[in-house]
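Of the protein chains in this complex, one is absent; all others appear in place.
Per-chain residue numbering starts at 1, and chain names A and B are given in the order in which the chains are listed.
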Amino acid sequence: MNELSVIINEVSRHYNKVIALDKISVSIKKGEIFGFIGPDGAGKTSLFRILTTLLFPHTGYITIEGLDVVKDFKKIRNIIGYMPGSFSLYQDLSVEENLNFFASIFNTTPEQNYHLIKDIYQQIEPFKNRPAGKLSGGMKQKLALSCALIHKPEVLFLDEPTTGVDAVSRKEFWEMLKNLQNFGISIIVSTPYMDEASLCDRVALMEDGRIMEIESPQNIQAKYPYLIAAIRSNNMYDIISDLQEIPKATSAFRFGDNIHLSYKKGELHKDEIVNFLENKGHKNISFDMVEADIEDCFMELMNKN
Amino acid sequence: MSKEIIISVQNLMKKFGQFVANDDLSFEVYKGEIFGFLGANGAGKTTAIKILCGLSTPTSGKISVAGFDAYTQTNKIKHNIGYMSQKFSLYEDLTITENFRFYGGIYGLNKKQIQDKTKQLLERLKLEDAKDKIISSIPLGWKQKLAFSIAIMHDPKIVFLDEPTGGVDPITRRQFWELIYETAHQGITVFVTTHYMDEAEYCDRVSIMVDGKIIALNSPKNLKNEYQAKSMDEVFLKLTRN
Partner (left out) sequence: MQLFRSFVKKEFYHIFRDVRTLLILFGLPIALILIFGYVVTSEIKNAKIAILDHSKDKITTEITNKILSSGYFILSENLKSAKQIEEVFRQGEVREVIIFEPEFSKNLSKTGQANVQIITDASDANTANLILNYTRAIIQDYSMSLNKIPAQSIKIIPQTRMLYNEELKGVYMFVPGTMALILLLVSAMMTSISIAREKEMGTMEVMLVSPLKPLQIILGKVTPYFVLSFINAVTILLLGVFVFGMPVKGSLILLLGESMLFILLSLSLGILISTVSPNQQVAMFISMMALMLPTILLSGFIFPIENMPPLLQWISHIMPARWFITVLKNVMLKGTGLLFVWKESLIMIGMTVIFISMSVRKFKVRLE
């Protein structure tokens, strides 16, 4: 399992003067689900286009299964599958026609690798005569995935496959990816949804063209240096500005119907905070410790930089 | 919180030929509340929002928005609501101030009002120094906050937010929700759709739509209790996945 599938070494890319990628280095193992996680504009799409041989890196090099993305781009195009951000399908062709066409450009047929897409395709098969343009977001996503898999790629690149798709479809999509892992395909995926990080084996957290952290999601959460308290009171409007006045706290954010207050272990205590709030006139204060999620870690890393 | 009703929907039906997009929807939204409107893709959310914004006529049902009738007074509705979608609607080649001026003009604000509002809203976002920057040159997070500010520039009674936080970084997302919270506190009703289930937790009440029907409507806390779930994500999955 330690064989490397993709090696990205010191890769930079700029558009005119805007730097999209700034000396990025990542190694991705064979058979791994690897996530590039970051907001829009972090450089994910540029990176994916370089990985899929659509753009040149301006510095550094990338190899995929030992092939160089610049020199061996023709060979690479035979062994990778790519699903761009917008579910690139022919809107006026039916589900079946789309699949047949994408199979044919890889010189194969849907039957040849049907075992690979069977689980996914069966869900959309009842609509196989419907034009792709009339499918729901979730179904489009499944069709696009089927099309990207049809030639049995060794490495699968999915650029924001879950953007704009509802929570249920997203969940199902990730389950499909887990199943694909059993076929030994390396899956490289990008997403702006932080909560999807926990579904990857390892993730790279990206911001402004840089990678802030490469780790397994569990380790990222374990490394979070602060404690987080979820706090409520009877005056939820003023509580945030009050809490932000506590000098030793690192941050105070509204999160759902709570305020998440983060602070270094040992520097603040529950009683201290509750007293502080009571002095400010808050009543019915509730105070619970919560675990940091990837989003908290991401924010902490953003603040550090 | 006062329970003044700002949106009232009774037995809303919307059909496209044979297809029923909205099937007998009934709900009320109160003044100053953050109302989450959730549902899977294709559940009929967009159709319902279009009707509430006066862009589409319902097939049947009694609908009033900000006190106006959704069949006959769509123009008055449009004057009393703000709208912001993921695609922003800011003019990329105009400056921040020019965008404010343009949208203020659309809603019939006079020069003085536009100047005051622009100043006030930019101060709140701490973007006074950037007021002459071209929109295309500013970060995504700023655009999002600006688009929201423009949507509430004319002090609407209700602001509709259609997936307002797609693709932004988490810090901006939290700041954005802080902005929403403040807005609601000022008495503007916020009607929001989102795919981030954790965002549903910010809402005072949440409705969940499946196949054109509203199958749940309650506060996030009550929903979590009712469906014995730890998060809204779980509630959503339990409700929509069968």
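FYI, a contact is a pair of C-beta atoms (placed from the backbone, for glycine too) under 8 Å apart; a residue touches a chain by one contact, two chains touch by 3 or more.
All of these numbers come straight from a predicted model, not from anything done at the bench.
Contacts of the undisplayed chain with the visible chains, over the whole complex, involve A. Which of A:25, A:59, A:88 or A:286 touches the hidden chain is settled by the complete complex: it is A:88. Interface note: of A:105, A:222 or A:290, the residue touching the hidden chain in the full complex is A:105. Across A:5, A:52 or A:233, the residue that sits in touch with the chain not pictured is A:52.
Remark: the residues of chain A touching the chain excluded from display are 49, 52-56, 73-74, 77-78, 80, 82-93, 97, 100-102, 104-107, 131, 147-148.
Rule of thumb we're sticking to: only the chains that are shown with their structure count from here on.
Computed centre separation for the pair chain A/chain B is 26 angstrom, with centres defined by C-alpha atoms. The touching residues of chain A, counted against chain B in their complex, run 38-42, 136-138, 163-171, 192-195, 207, 237, 240, 253-257, 295, 298-299, 302-303. Every residue of chain B that touches chain A in the complex is listed here, in rising order: 39-43, 139-141, 163, 166-172, 174, 177-178, 181, 185, 195-198, 201-202, 220-221, 233, 236-237, 240-241.
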